[in-house]
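With one protein chain held back, the other chains of the complex are shown just where they sit.
For reference, chains read A and B in written order, and residue numbers begin at 1 within each chain.
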Amino acid sequence: MPGSTQNPVPKTSAGRFFEDFHLGDVIVHATPRTVTAGDVSLYTALYGPRFAVQSSNAFAQAIGYPTAPVDDLLVFHIVFGKTVPDVSVNAVANLGYADGRFLKPVFPGDTLSTTSEVIGLKQTSAGDAGIVYVRSIGRNQHGEIVLSYARWVLVRKRTPGTPAHAEQVPELPKAVLPEELGEGCPPLDLSAYDDALAGSRFRWGDYAPGERIDHVDGMTVEEAEHQIATRLYQNTAKVHFDGHGARSTRFGKRLIYGGHVISLARALSFNGLGNAFHIAALNGGRHVAPLFAGDTVFAWSEVLEVAELPGREDVGALRLRLVATKNRPCADHPLKTGEGYDPDVILDLDYWALLPR
Amino acid sequence: MPGSTQNPVPKTSAGRFFEDFHLGDVIVHATPRTVTAGDVSLYTALYGPRFAVQSSNAFAQAIGYPTAPVDDLLVFHIVFGKTVPDVSVNAVANLGYADGRFLKPVFPGDTLSTTSEVIGLKQTSAGDAGIVYVRSIGRNQHGEIVLSYARWVLVRKRTPGTPAHAEQVPELPKAVLPEELGEGCPPLDLSAYDDALAGSRFRWGDYAPGERIDHVDGMTVEEAEHQIATRLYQNTAKVHFDGHGARSTRFGKRLIYGGHVISLARALSFNGLGNAFHIAALNGGRHVAPLFAGDTVFAWSEVLEVAELPGREDVGALRLRLVATKNRPCADHPLKTGEGYDPDVILDLDYWALLPR
Partner (left out) sequence: MPGSTQNPVPKTSAGRFFEDFHLGDVIVHATPRTVTAGDVSLYTALYGPRFAVQSSNAFAQAIGYPTAPVDDLLVFHIVFGKTVPDVSVNAVANLGYADGRFLKPVFPGDTLSTTSEVIGLKQTSAGDAGIVYVRSIGRNQHGEIVLSYARWVLVRKRTPGTPAHAEQVPELPKAVLPEELGEGCPPLDLSAYDDALAGSRFRWGDYAPGERIDHVDGMTVEEAEHQIATRLYQNTAKVHFDGHGARSTRFGKRLIYGGHVISLARALSFNGLGNAFHIAALNGGRHVAPLFAGDTVFAWSEVLEVAELPGREDVGALRLRLVATKNRPCADHPLKTGEGYDPDVILDLDYWALLPR
C-alpha cells in the first residue's frame, strides 16, 4: 500500500553526525560500481599518467598481468567516494589516512563496493564535534579485498554537547611494513620488462634514501576538470560542486577534492619515477592547504626508504614522500618553513611504490 | 565522373525550414551510434548519478538484467541528438515533449539510430514561423524500438508568408498510462535487491501522492561540461557551442542544452529517490528558463501519482514532478509565483519512474 501523505517519512539523507557513529558499526556504502575502460580513459584524460603497465594491455600481459590493471589511485578514489555520503558529508575536516594497502589488482569489468567499520571515536574538547576513525574496505565482485585503509575525519555533532557513546583512539602504524607490500602485484617476468617502453632506465636499485627528485612540470586545474573527476568517483561532497553555496564560505569558492591533487602529483612524478608503476601502500597523507581552480600543481619526491620484499626477486619497494605545491615550481624542494609547512605546499603524502629490480 | 567546378551543388546543409516539413514525412536521421562503456563513464562523470542498477553489472545481474543497462536519459540524449540537424537547427524554441516511452533497455554495444515522423504542423498567426510536431523513434541494431516520444518546436520559415502545406495538431496524452510503463524493465528478482547497496530503504510503497522531496545538493555547471556532454550526444545545436556568435544574441552567451539540466536534476534526485532506478516514461516537460555556465542547479520532486503496474508484483510506478532551479536551494519547493513560474525555476518535468515494491 502506498504511504500516507500525512507526515511522510523524510526521504532525504542528511548524513551521519558524530553521535550517529558507534564503535564497531559496519556501514555498507551505496552504489557498487563496475570499473570500465571508460573510467580508465577518463582517468588518463584528467591526469595524464604514463605508466606503461596501466596504459598498455600488451605491456602488462608481457610481464605477467592478465591485462592492464586499473590505476591504483582510480581504485582508491572509487572506493573512497562511496564512503562520503555516510562518513564525511558532515565533516569539518579530513584529518588523515593511514595503513592503506592495495591488496589485489583491479581490472576493467570488476565491480567495486565499500564497507567502513567505525574503529575509533574521540570528541573534541569543545564538545561540538568529534573525530571518527573508520577502516574502509573495498571489495571486488568476488568479495576479495582490493583495498583497505584507515581514515579519520572531524564530524559535527547534530546536538552540541551530546556525549560520545564511547571513546577509543585506534593504534595505526606509521608505515606499512615491507613484508606486507607485495599482494597487489603478481609475480613479474622481468625479462619482458622493456625500459624504453616504460620510459625510464632507472630500476629499484638506482634510488637511494634521501634522494630528492623535482618532477619539473606544472598542471593547472580547471573547475570542469575536478568536477568531472570527482563525479566519476561518485563522491558527493558538496564543497566540490556547489559554487552558489561556496560563495558564503570562508574560501568563497569551490574546494578541489584532495584526491585530485594526489592523482595530479602522482602523474607528474612519472618524470623521475617512470618505473614506480604500482602503489602498494599509503602510509599517511595530509592535505596541507586547499587547492582551487586556476591554481597550477607542481610536485617533487623524496626517497624515504629502499626496501626488499621478502621472497621476491622481481620487484622492490621505495617509500616515497610526494609533495605537491601550488603555483610554485619545485626545483628547491619546498616543504617546511620554520615550524610549519611552506605556504605553497598543499600535499604531503607518504606511500610505498613498487619498481622492477 | 567528378562533378563540375562551375556551379557545384552546395554541399552544406542549412537544415529544414517550416515549409520543408510535410505531414507524414519520415526523416531518417544521420549517424547511428554504438553506445559503449566509454559513454557510460562520461555520463557518470558529467552528472554523478548513483543508481545501483546502472552503475554495477553485479547488482543488475543479480536482479535479472543481463548486465547494467545504460541510463535512460543517456539513451534519450543520443536518440534526441540525431534529430537536431534535421528538425530543430532552425528552431526558434523547443516547445514541449509528450508521450515519451522507454520501451527496451539499452546495453553497451547496442547501436542506436533515430527516425522522426512529422505528425503535426501549425503556422503562427504572424506567418513567419510554424510549430512542427514530430514523433521520434529510437531503435537498436535489431530494429527494436527503445524509445518513442513526441516533441514540438517552433521553426522559422525560409520565406515568411509561405502557406503551410497542411495544418494538423496531434492529440497527445497528458500522461502515459500505468499499463504502458513496464516494457523497458525486465521482470526483477527482488530477493536479490539490496537496499543498502542501492542506497535507499524506501521502496515504491513508502511514497505518497503530494509528498515533496528536496534533493538538497547543488551542482554548478561549467562551459566545458555542457559542451562535452552535448557533443557526446552528437547534438549540433549551435547555441550550445558558438560563443563567438552568441555574443550578438539576446543572452550574449552560450545556452546550455535543456537535456543537460534534466540529467543534472535526475542525478541530484538520487538523494530521496535512490530506488527510482528506471525512467519508464516522460509525460511532458518544459524548459521554463535558460541555464548558463556558472549557474548552480538545485532540484526537488513532488510525487504526483502512485500506480501499480498491471500484472507485476516486482515494481511499481511513481509519477513525479521534477523541478530544477538555478542558484536557489529548494527547501521551500519553489515552483510558481502568481500566474507564472518562479523566476528561479528552470525545469518542470513530469515523468514516471519505476521502483522495487
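The working rule: a residue touches a chain if its C-beta (ideal position, glycine included) is under 8 Å from a C-beta of that chain, and two chains touch if they have at least 3 such contacts.
Small disclaimer: the values here were computed from a predicted structure and weren't measured.
In the whole complex, not just what's shown, which of A:V216, A:V239 or A:A289 touches the removed chain?
In the complete complex, the chain left out is touched by residue A:V216.
Could you tell me which of B:R158, B:R201, B:K238 or B:K336 touches the chain that is not displayed?
Of these options, the touching residue for the absent chain is B:K238.
Looking at the whole complex, which of A:A224, A:I262 or A:I279 touches the chain that is not displayed?
A:A224
Can you say which of A:G272, A:G285 or A:P334 touches the chain missing from this structure?
The single option touching the absent chain is A:G272.
Using the document's contact rule, name the residues of chain A that touch the chain not shown here.
Touch set of chain A with respect to the missing chain: 36-42, 44-48, 50-52, 55-59, 68, 196-200, 202, 204-211, 213-220, 222-225, 228, 271-274, 294-296, 298, 306, 327, 329.
Using the document's contact rule, name the residues of chain B that touch the chain not shown here.
Within chain B, the residues touching the omitted chain are 1-5, 8-9, 11-14, 28, 30-34, 36-39, 41-42, 85, 108-109, 111, 113, 141, 222-225, 227-232, 234, 236, 238, 241-245, 254.
Here is the rule we use: only the chains that are shown with their structure count from here on.
Using mean CA coordinates as chain centres, what's the gap between chain A and chain B in Å?
So the centroids are 35 Å from each other.
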